[in-house]
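A single protein chain has been removed from this complex, and every other one stays in its place.
Lettered A and B in written order, each chain numbered from 1.
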Amino acid sequence: MNTNSQNAREKILERLRLASRAAARKKPDIQKKERISIQDNPLSKPLSLRDQLQKNRFEVIVVRNETLPQILSAIVEEIDESRPLSWLLGNGAVNNSIVDHLQKIDRQTAHQFDQPFETLKDSIFNDIDIGLTHCESVIKNTGTLVIQPSADEPRTLSLIPPIHVIIANKAVVFDSLDGYFAQEIELSLIEHSNLIFVSSPSKTADIQQKLAYGAHGPKRVIVVLSDQQLNEE
Amino acid sequence: MTPFNERIIEALETPELRSNLRGAMDFLRSKRSLSIEDYALWQQHQDIATDVRHALPQQLPELLEQLEQSCTRNGIEVHWAADASDARKIFLQIAQATNATRVIKGKSMASEEIELNTHLEQHGIESTESDMGEFIVQLANEKPSHIIMPALHKNQEQIAELFNQKLNEKADASDVDQLIGIGRKVLREKFKQADIGVSGVNFAAAKSGTLCLVENEGNGRLSTSVPNCHVAIMGIDKVIPDLSSLPSLLYLLTRSATGQEITSYVNLISGPRKPDELDGPKSVHLIILDNGRSSIASDPALAATLACIRCGACMNHCPVYTKIGGHAYGTTYPGPIGQVISPQLDGGEEHNELLNACSLNGACGEACPVNIELPDMIRELRNQRSAAQPNHTGEKMVWHAWRAIHQSPRLYQLTSLMMRIPGLSSLLFPRRWTKGRTSPTPANNTLHALIKAKTNHDNRDPQHEHK
Partner (left out) sequence: MKRVYLFGTCLIDNYYPEAGLDAIELLSLAGFESVFPQSQTCCGQPPYNSGYATQSAAVAMQTVDTFLYAEYPLIVPSASCAGMIKNHYPVLLRDHPEYEKKAIALASKTFELVDFIVDKLPYHQLTSNTPVTAALHQSCSALRETGSAKSWIKLIGHMPHVTLNLPCYAEECCGFGGTFSIKSPEVSLAMTKDKYEHLVATKSQTVISGDCGCLINLKGYAKKNGLAFPHQHIASFAKQQFDEANS
């Protein structure tokens, strides 16, 4: 920190200390005003995880006892593109094995994020169609997937390619954001310098309030879940 | 006529703007209203968020020091800026130290407040807004007219024409997906080339040193992940003690702002790229900006200004904003929160005039998710303004006379009689009123007189009986 910043720091903190010492005048108890124009808009019943995710525009694939190759085929089928597709994945044993299986599927090429971003930047921006990441926590009532970028699965994997595939079939399902924050957040923050709560594909309504997807991030997000997580008996 | 009044009249006389605003406000109000599925739950979150945000002014010195320590521990470089000029200097130093020539910006009202774009341009650094709304506004050489929806004053035809002119594109006004596609294409190049990414901060948790950013487009994530260096700019009022209140704050923020249960992305940043990581900014800087906020904290009647979470609900519900839009205010922050905060920021005295543009109808206070009584604060700022006026000022003398009359029942009744002298009552209403409205004619008799005449009612008044 340079001297200027140091001086500003002292100045700001001193003013704030003085301010907080100035005892706040207590307001007399007045009747709390009724907010009569706020009303409930109750849903008939809370949405299931699948419905919530679909409402948020995720494409959901449900797996039961499928093998990895079967799961990957299902994803390729869901993507439903006839042109050759280029995938980018992270590192580590799980990703290595996905890469191996993907290569065996028609028209699919898989790359790994195995060098610094600077080296791969142009190809990630220009050539990659699909980024794949894993996800360990899902939040039911907001339809949110918690992405935890790491050395194995870098930040931009889930951000730059136009399609994002999230393998979440081993994820823990939390009821609400409150629940996740109460149980998980501290540990997650220690391990990850970046945490992303993804609740829909990238979107914007900045042009005359009309919703458009794929503003800057992925236009499509495909989520793989297990039937147990959905609990849809 | 003051410039503010001129801008108001200009806005009122622009039918296209009027209809764009009406459409946008209808949309935002109805989205917010529909997003409150469960008012009891809303209130629970509101209580938690209100407690945290209103306790803030008193806790600021400790929280900011704690934030500084935690961020530093996490590898985020912390800078302090007493005012806008400090913040600009700090930014420029960071840019020069890294030989940066291109900056990409996520949405940040603090960066608007310090007029960062203009400053960088003056120093030969290109600064591009990447939020679609901000990008549109920047292309048009304008400023945002709303803190959440910067370009809501424009309709899609106007935006298509702007893209055709400035970007040499064949934009189709009827196809929003195509328009957004054009923005995406242009801005992707900018993201790739940028040396520095700028962001604002929605909340900064002191305990863990975490910056929280809320967005839908992904441009905020790109700005904070792709360039080598990330600079976040926050007002001192963005700090919160820890992340435990974040779910409640988010619950209220996204619903109040755009009627969303949650935004597409909630981005928690607690440091730069780690040694074993392959991407992310190599350095993260946090500029903590005061710019008048610390003096707001020192006024108990106005300290709650700092509780604001910048959701924009107050402007969305303000009938004045709905009529004139954000540009008429001539300030970084428009609408009710702008009327309250602008005069209090450094050099804000010139914005005192904004205080007149409020009917105290209370819609903003009602809409505020963290219970900031904005109407009370506008009234308080009016009090402070009039207290600073010399005694002989026209308006002050009027209210002195008004007090003398209404403090004395006799004078009051005498005045009521005088109002009934033909021609006198209209004098009560100045030309600024009678220009658009006829002044009312007093009834033949006052209620005082009617009651007195009718029933000798006075006898029932115990005060009278005892005399």
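Following the convention adopted for this analysis, a residue touches a chain if its C-beta (ideal position, glycine included) is under 8 Å from a C-beta of that chain, and two chains touch if they have at least 3 such contacts.
These figures come from a predicted structure and were not determined experimentally.
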Next item on the list: Based on the whole complex, identify which of B:Ile9, B:Leu41 or B:Ala97 touches the chain you can't see.
Entry: B:Ile9
Margin query: Can you tell me which of B:His54, B:Lys207 or B:Lys323 touches the chain that was removed from the display?
Written below: B:Lys323
Check: So that we can see where the missing chain sits, which residues of chain B does it touch?
Finding: 5, 8-9, 12, 319-320, 322-324, 355-363, 365-366, 376, 379, 381-386, 395-396, 399-400, 402-403, 405-409, 412-413, 416, 419, 430, 432-443, 445-448, 450-452, 454, 457-458, 460-464
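We take it that only the chains that are shown with their structure count from here on.
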Next item on the list: Compute the distance, rounded to whole Å, between the mean C-alpha positions of chain A and chain B.
Entry: 28
Checklist line | Contacting residues of chain A [partner chain B, same complex] | finding: 1-2, 4-9, 11-13, 15-20, 22-25, 33, 35, 37-43, 113-117, 121-122, 125, 142-144, 149-151, 154-156, 159-160, 176-178, 181-182, 185-186, 189, 192-210, 212-218
Check: Where on chain B does chain A make contact in their complex?
Finding: 20, 23-24, 27-28, 33-39, 42, 57-61, 64-65, 68, 74-75, 77-82, 86, 89-90, 93, 130-133, 136, 149-152, 154-156, 159, 176-177, 179-181, 183-184, 187-188, 191-192, 208, 210, 216-219, 221-222, 225-226, 236, 243-244, 246-248, 250-251, 258, 261-274, 276-280, 288, 290, 294-295, 297-298, 300-301, 303, 366
